[in-house]
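A short write-up of the structure that comes next.
Heads up, one of the protein chains got dropped from this complex, but the rest are sitting where they should.
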Amino acid sequence: MAMMPPPKGDGTPPDLVPRQGGIPRFRPAGTGEFLEKIEPAEELMEINMGPQHPSTHGVLRLVLGLDGERVRSCRADIGYLHTGFEKSFESHTYQQCIPLTDRMDYLAPPMNNLGFALAAEELLQIEIPPRGQYIRVILVELSRIASHLIWLGTHALDLGATTMFMYCWRERDRILDILEWISGVRMMTSFIRVGGLMSDVPEEFVPMVRAFTADFQQRVDEYEGLLTSNPIWRQRTIGLGVISARDALGFGCSGPTLRGSGVPYDLRKAHPYSSYEQFDFEVPIGLNGDVYDRYLIRVREMRESCRIVDQGIKRLPGGPTNTADRKVSRPPRSEIDTSMESLIHHFKLTTEGFRPPPGSVYHAIESPRGELGFLMVSDGGNRPYRCKVRAPSFSNLSALHEMVKDELVADAVAVVGSIDITLGDVDR
Amino acid sequence: MLPTGALVVNVERGQAKVTIPVDRLVESATALRSDPSTLYEMAICMTCVDWPERDLRFELIYLLRSLVHNDLAWICVLASESSEIPSLAGIYPGMDWHERECYDLFGVKFTGHPNLTRILLPDDWEGHPLRKDYVSFGEPVAFTHNIEWALSAQDRPEYLPGATRGAVERP
Partner (left out) sequence: MGLRAAEGELVLPGQLQAVRVGTAGAPAIPGAIPSEQELAEAAAQVGIFTTTVGKVIAWGRYSSLWPALFGLACCAIEMMGASNARFDLSRFGAEVFRASPRQADVMIVAGRVSQKMGPVLRQIYDQMPDPKWVISMGACASCGGIFNNYAIIQGVDKVVPVDVFIPGCPPRPEGLLDAVIKLQKKIAATPVSSVRG
């Protein structure tokens, strides 16, 4: 610690003494000029953030290399939630894999179910009837809203806005009530299965969803009223964590992380699946690639998802929800009593499961985090030979060190939150 | 535009699948990224499929997406256990982590990679779990039909029933 200079004797305050390789020297209350600029530190101080940390959104370990308060390097150490999903898929039949997929991206479980089901259906070359597709879209968009609500609540909580946490869970509990009503489970519904749905939705489904969407837009207005023009929020998020479009593409970022940088790419529009082409919705795009833009995109996406759910409920077609192919989808109970063939199909499906023809397929859907893809390889057996999950959070997180570079360490939390990672997705 | 030296080209469901030899990998990827007629700028993922009965047991699949032309390309490379695959981390920064994951779970080695270490498993883990010869179970669950699983290692019979419980065997 350097010594303070002797007092000048005429009452003026002394010059501040610089520390080793740090703060610029300046004369207080006088000339106001900076004498010399700091030199970058030779050695970075490494601090460890996580894996048990309130703001890493799961078990993520970040080793930040600090130069004073600036983050110069960031190394992410993942794998603390590695569950071996891909190995487990190889030892379960296709339908048995569906409850496993629920637990990967646990903030939006129906999304994973849909991705897996669509990939398997592409292998099987079967079509789902319109009612099944519409209900899938409604469920998936409701889970997108639920996921964005969690993101908003936890992100705001990290930045100090604790009220948002309570408000967002209030809405999320209403969505979970709907999911519980149709499937019996709040979160891991496993409702969307290969060949259609678990069952048709009960008659209370439509009024419950209508009641939810009736006032959801006002709720989002409430949230925006709290945050969007809040000067503290804006000061803490604008211009922070910027990533360019080219970098984002190189890292494989997708979803709001990519759209925040101005790349207009959404899989629901580019490669529509499950009747998305029949819905009218907009995809918000950001301009600057910073945390504030990603926040605005996700809030706007909540509104658009509410619109999609509204349209789906209004135009919900009648008819069956599952494919008619009895080799994939179980026959109804009444048929089993009367038809020998149905009995055999039911038996085979329950004990062995269906066998897609050999081949490989990659199908991607737009999850709240980005492009969630399933690369499925079948060798003709009743279990996937290899099912690779392309997790959006994995690629988004690999771009973190670019976004956090030269930001203050106190802002690192905001940047990590803005990428919206789910460690179940990253580590699988 | 397809890379020269491609062995197999297959267009299925709007997705082009190309199998190329290992030595052409880097130049093909560079060309695919920058050539205006393809512009595969987005690195989706990179994975591996294990076919243990083949000589070149690992089939590495690189997925690239072109936003301008709105399509997806599969680049397949066949490799054996001892092959050294050039790393694409310099061309697509996102492949960095995917290659580390491939190394971690399959044991495929990449040359020129900035940091080829285990990413998902602890650093001192032995073995590569996603290979087909890696038996994965946490602990034996004893039912009446496979009570021998609950026995200790010395008492367990030689034929250990496979990694799953009573499922139908693969054809």
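Each chain carries a letter (A and B) given by its place in the written order, and its residues are counted from 1.
Throughout what follows, a contact is a pair of C-beta atoms (placed from the backbone, for glycine too) under 8 Å apart; a residue touches a chain by one contact, two chains touch by 3 or more.
These figures come from a predicted structure and were not determined experimentally.
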Cross-chain touch to the chain not pictured, restricted to A:Arg70, A:Lys87 or A:Arg369, is A:Lys87
Identified contact with the non-displayed chain, of A:Leu107, A:Leu139 or A:Leu349:
A:Leu107
Looking at the full complex, which residue from A:Gln52, A:Ser229 or A:Ser334 touches the chain that isn't shown here?
A:Gln52
Chain A positions in touch with the non-displayed chain are 51-54, 58-59, 79-84, 87-88, 99-100, 103, 106-107, 150, 154, 165-166, 169-170, 172-173, 176, 186-188, 423-424, 427
The missing chain sits against chain B at residues 121-122, 125, 129, 134, 136-139, 141
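In the analysis below, only the chains that are shown with their structure count from here on.
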On a C-alpha centroid basis, what's the spacing between chain A and chain B, in Å?
24
Using the touch rule from the top, collect the residues of chain B that touch chain A in their complex.
12-13, 15, 41-45, 47, 49-50, 61, 63, 67, 70, 72, 74, 92-94, 96-98, 105, 118-122, 129-130, 134, 136, 163-164, 167-168, 170-171
Enumerate the contact residues on chain A facing chain B in the complex.
78-79, 82, 84, 86-88, 91-93, 122, 246-247, 249-254, 263, 265, 270-271, 351-352, 359-362, 364, 371, 373, 375, 377, 379-383, 385-386, 388, 390, 394-395, 398-399, 427-428
